[in-house]
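Every protein chain but one is kept in place in this view of the complex.
Up next, chain A:
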């Protein structure tokens, strides 16, 4: 419910929010997150404490807004951001630079620990101009993969000065996002509606597989892979459409689901509960897609306290899969979707989910934390 959400106006437009990963076998919910800003004269990377657990009430409900622990200036818009480990964050900049920032927890400071200047560029890397925005970054410690407006793919290692591998002109259009499929394979999405798989072991500068949307080739902006079933991939497009792909077969999406009215900026499967998926959009909405509910026990339309809830039907083309995301069984193939932000007007640029917690940031210069996502 909305009352579980705490908000803070931060006087900068937020382009990325990321929970700090939890140490293995941690029982606590996440407590720290990072944000990056965009379109400011002075952009910043900030580390926030989600809230003081000491302030929690008797029933364990959470009070208080996020508070700033430390921040550091960042050159250019923050285009993407990913924690490498508990202390390091990799940040993609509109200047084409990729920077690793270290969060020193003992004295609550941030410092730049490594920087790849102009990892993305047009024409010539050595001139002062012609930088290209780095649009996406993904980490699998110590490996870091970045993509950019220059259509280039870089593979870095956190401990090495130079790129391990660079695929120049990997894509003739803009690469918008990247994620790992397996340890040696990555997925990219581009501005002509294509999803590509790249095998980094192969020396060929060609994707190993290309999937694409039919028809109008709507640009794809974000991509995420199902945490347990690696063949299931979700992407979000310029028209706000959520596409689910089964990369074992076909070249087209298994299903197209419509909820947003403008660009979908991020899509995330819940990392430990992948029946749940979250998407956010330029239209100012944040949808929670839930395939875990047993629909047969519920009425087909619900309206609870201002939330708009609806069940959608899959238009599935696929037959032989068990996952709820790919299922086409008419009795089961409906999902509950809920807009978590009614009445928002400006873009929700980023979201992150971990455990029971959701954090998101907007162009209305606010960050929101929901600590009881499944309450």
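The definition used in the following text is that contacts are C-beta pairs under 8 Å (C-beta built on N, C-alpha and C of every residue); 3 or more make two chains touch, one makes a residue touch a chain; residues count from 1.
Just so we're on the same page, contacts and distances are computed from a predicted model.
Chosen from "Nuclear pore complex protein Nup85", "60S ribosomal protein L30", "DNA helicase" or "MELANOMA-ASSOCIATED ANTIGEN MAGE ANTIGEN", the protein name that UniProt gives for the omitted chain reads "Nuclear pore complex protein Nup85". Across A:29, A:130, A:227 or A:356, the single residue that touches the chain missing here is A:130. Checked against the full complex, the one of A:143, A:282, A:336 or A:352 touching the unshown chain is A:282. Per the touch definition above, the residue from A:71, A:150 or A:336 contacting the chain not shown is A:150. Of the options A:174, A:323 or A:339, the residue whose C-beta touches the omitted chain is A:174.
Summarising the interface, chain A meets the missing chain with residues 9, 11-13, 38-41, 77, 79, 94, 122-123, 130, 132-133, 135, 149-151, 169, 171-174, 191-194, 210, 212, 215-217, 219, 238, 262-263, 282, 343, 345-347, 363-366.
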